[in-house]
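All protein chains but one are shown at their positions in the complex.
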Amino acid sequence: MDSNTQRELYQQMVTIRTYEETILREYHADKKPVFDIGAGLIPGEMHLAAGQEPVAAGVCAHAIDGDSVTATHRPHHFALAHGVEINAMTAEIFGRVDGLGRGRGGHMHLFDPKAKFSCSGIIGEGLPVAVGQALAMKRRGTNNVAIAVAGEGAANQGAFHESLNLAALWKLPVIFVVEDNDWGISVPRSQSTSVPSNAVRAAAYGIPGVRVEDNAVESVYEEAGKAFERARNGGGPSLLEVSTLRLWGHFEGDAQGYRSDLEGVPGRDPIPTYEQTLRDAGVIDDSFVEQTRSEAVKRVEAAVEFAKSSPEPDPSTAGDYVFA
Amino acid sequence: MDSNTQRELYQQMVTIRTYEETILREYHADKKPVFDIGAGLIPGEMHLAAGQEPVAAGVCAHAIDGDSVTATHRPHHFALAHGVEINAMTAEIFGRVDGLGRGRGGHMHLFDPKAKFSCSGIIGEGLPVAVGQALAMKRRGTNNVAIAVAGEGAANQGAFHESLNLAALWKLPVIFVVEDNDWGISVPRSQSTSVPSNAVRAAAYGIPGVRVEDNAVESVYEEAGKAFERARNGGGPSLLEVSTLRLWGHFEGDAQGYRSDLEGVPGRDPIPTYEQTLRDAGVIDDSFVEQTRSEAVKRVEAAVEFAKSSPEPDPSTAGDYVFA
Amino acid sequence: MTTEATGTRRLNTAKATVEAIAREMERDENVFVMGEDVGPYGGIFSSTTGLLERFGPERIIDTPISETGFIGAAIGAATEGMRPIVELMFVDFFGVCMDQIYNHMAKIHYESGGNVKVPLVLTTAVGGGYSDGAQHSQCLWGTFAHLPGMKVVVPSNPADAAGLMTAAIRDDNPVVFMYHKGIQGLAWMKKNRRSIGPVPEGDHVVEIGKAAVPRSGKDVTIVTLSLSVHHALDVAEELAGEGVDVEVIDLRSIVPMDTQAIIDSVTKTGHLVIVDEDYQSFGLSGEIAARIAEHDPTILKTPVGRVANPDLPIPYARTLEYTVLPTPERIKEAVLKQVGR
Partner (left out) sequence: MTTEATGTRRLNTAKATVEAIAREMERDENVFVMGEDVGPYGGIFSSTTGLLERFGPERIIDTPISETGFIGAAIGAATEGMRPIVELMFVDFFGVCMDQIYNHMAKIHYESGGNVKVPLVLTTAVGGGYSDGAQHSQCLWGTFAHLPGMKVVVPSNPADAAGLMTAAIRDDNPVVFMYHKGIQGLAWMKKNRRSIGPVPEGDHVVEIGKAAVPRSGKDVTIVTLSLSVHHALDVAEELAGEGVDVEVIDLRSIVPMDTQAIIDSVTKTGHLVIVDEDYQSFGLSGEIAARIAEHDPTILKTPVGRVANPDLPIPYARTLEYTVLPTPERIKEAVLKQVGR
């Protein structure tokens, strides 16, 4: 892999991590000493994607203009990797008028039509929407691709089955990405999924299925690349599962008492590992790392500033945008 | 296979066919000269199973007391093969007070708790119910089995996926039977299903999957036998697809203008074929065939008589049985 | 606004609807049709007859039995600028795909702060009366109308079906188009005589949200929709001979609902009977009564009459089913009760 791409993948992951750490800080800032989910500048549920950066970075690195991403309740990493406008995204998370949804959506409902990004809080139900986007792309003769993201828990929803069958049947340019972080809230994969790898489920639709075992951004990049090439060339959908890591709780406030593997989690963080690899290979050095981090911080803090300075929506406008 | 079993399988198929032919006659009897779906002694939709007898006969031959069947909108063959009381079943189809559901259910909603038979008019949605029955059977330490029937069209519903995953995960005694008659109303399998055999879909759940290609009752019997043995011995669920034949329209009144294979259909009728095989093997002869047919006719006509002589439900009782 | 073209022909509701779809498909290549048996079969209730032959399998797409999958796909295509017409064969099947309908189709526009549009028509067949049992005979418009973000139209005759379909396709919002099997004019089902009627030639749009008053009267108001409009009109004709002058309001659209038309009529007559083939409680009939009670309960000279399904699953046997349906007999009785007979 060329070192430019490596550096970009690294930068993307650092940006995402910086974003999630910053949202973490802002989310909890005014929920002390007693945690109240509805209080503070960022209220509501908060699902952060720290540890899952390799998936978003590795997949979205292949996206071109006009490709779409349909993400889940845990959407920030894919949003950033897919080029969603960071200020408007952050303002939406803060519930402000300059947000992507003018404060109506919130963190699970980010819609950026320019970047072609959307997400949904209902498990598995983003996938059919991606199939339809791909249908439109194909009908219009573009070589665009729809990226559909799901957790490993979502792979047991009916919508998963229906979407893969439809995309395979109609040979649509969809890449189904399963983020296997081992957990669906508190339920481990072994208690939800009858097979050890969702890649085998691709056989049920006659499409290629691959599982990346190491949560390494370069492995994801490589396997995703094949899927993109296939999709752009009329070869139809692919299923790509990545064994990844939920570094933090399911949502903020989750004490993770149920989690048996908790002790080993920090040591599995994919970013230090990748950083070390690139350092060892001489692709990056101290100053690059420093600059990457400080640029990320600058960008993210600016977005937070933007969000905080945007007004809260006027209550009298609550009824706007129900109908077009 | 011992000849007693062969004769029983044959008898079962003849009974079913006789039943379907008789319902066909009664259904259309008073819908002439102009077909009106809501008119006559048997109103409403009517999905008959002629041609699919090998599936019901071959599977249910293994059932013991306490095994359950959850069937589809096309339920008569499985109902009869599973020992549903024929008089009450027929009275239900005629909408009479002595029917299984006191006239409330109709042909798609036959419930016989004694025989442990139920069905549903919603595609794929009978499967989860069968999973729950198996859960109860297992919990209670019986060696009973739940038989869950679906058409090949139903195998593309989300409920199919969720049910197979649950049954596999919990190692439940369920046999999933897919009746592949090539059609979901007017949509051919090739336009609904991304793989040529649903048996391959078993791999998505780590369970055994088999496809019987010849619509032959003995092949079904044999493959079903393995699945029953596995289920009774704690081996968990199996998926059994049978390539079968929709001898008539999807429902009565269906002109089948869409059906490309129509000409070849009568020649593929599985009953004459099996009859010939058994004659050739000396297992049955003219008199056995004659007797089988006349007994079937007697039994079915008696059921129709019973149904016709049962009163129509009193309108003032419409509100009964909403709540227990 | 409601445009009325000049010439008319007599068509049945199915043909009138298909004609409207075809006209819009000619106008706009983004319009396409997707659903079960919409291709060679032409729709189980003739809702797409002939379209495949005219527009080909790229635009008239038969789907697997995967309602969540293909309705979701229609939503995705709509967000990409297509204008899908997607069919849920019977409304009774909504439970396998309702999440796409009410959490996605109906909410994306709002959640996106108006930045994403979902121009989509969800067509679905409703209604009973031919012994199709508890899972194939429901109306359920109350269920759809309760959930915000989608328009809900329910035509009662060929001209309105065509005009509302045209309006629905051109609307930038999701519109649920519910057609009663009993007014399609199918050869194989008992037909209401008004399932064939005059349909304007050319561009014909019925504004979504405007009720019609197919019969004016001064004594009692019947508010109703879909097939029941015809029962109401039959009863009104009959009662005219008995000296009771009935006004019939055909809602045509329930989201938005023409509340003013109802209030105006009841203010005039002082008597309200609501006829609704859906379940009685927590639905349309309740909402109509509530809008009067909210406006001014004193315009009611007698208690409101409701003729609806009495909150039970629809039974199969004909004797039972016709007890729960809003039959002309039940409607007549309710109207007579209003005038003290």
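For reference, chains read A, B and C in written order, and residue numbers begin at 1 within each chain.
As a convention for this text, a residue touches a chain if its C-beta (ideal position, glycine included) is under 8 Å from a C-beta of that chain, and two chains touch if they have at least 3 such contacts.
Values in this document were obtained by computation on a predicted structure and should not be read as measured data.
Asks: Among the chains you can see, which ones touch the chain that has been omitted?
Replies: Result: the unshown chain touches A, B, C.
Asks: For a quick check of understanding: of C:T143, C:T166 or C:T319, which residue touches the chain that isn't displayed?
Replies: C:T143
Asks: So which of B:A39, B:A79, B:L100 or B:V195 would be touching the chain we can't see?
Replies: B:L100
Asks: Which residue among B:T90, B:N165, B:N198 or B:N215 touches the omitted chain?
Replies: With B:T90, B:N165, B:N198 or B:N215 as choices, the missing chain is touched by B:N165.
Asks: With the full complex in mind, choose from C:E29, C:D296 or C:E329 the residue touching the hidden chain.
Replies: Among C:E29, C:D296 or C:E329, only C:D296 touches the chain that is not shown.
Asks: At which residues does chain C meet the chain that is not included here?
Replies: Residues of chain C in touch with the missing chain: 68, 92-103, 106-107, 110-111, 133-135, 142-143, 145-149, 254-255, 257, 279, 281-298, 300, 303-306, 311-313, 315.
Asks: List every residue of chain B that touches the chain not included in the displayed model.
Replies: Against the missing chain, chain B presents residues 68, 70, 99-105, 109, 111-113, 118, 120, 122, 125, 127-137, 139, 146, 158-159, 162-163, 165-166, 169, 320-324.
Asks: Could you please point out the chain A residues that touch the chain left off the display?
Replies: 34-39, 43-45, 92, 95-96, 101, 103-109, 120-125, 153-154, 156-159, 184-187, 191-193, 253, 257-258, 312-319, 322
The rule is simple: only the chains that are shown with their structure count from here on.
Asks: Farthest from chain C in C-alpha centre terms, which chain would that be?
Replies: The chain farthest from chain C, judged by C-alpha centres, is A.
Asks: Can you work out the whole-Å distance between the CA centroids of chain A and chain B?
Replies: 45
Asks: State, to the nearest whole Å, the distance from the C-alpha centre of chain B to the C-alpha centre of chain C.
Replies: 35
Asks: Note the residues in chain B that touch 2 or more other chains, in rising order.
Replies: 156-159, 191-193
Asks: Which positions in chain C are in touch with at least two other chains?
Replies: Within chain C, residues 63-64, 66, 68-69 contact more than one other chain.
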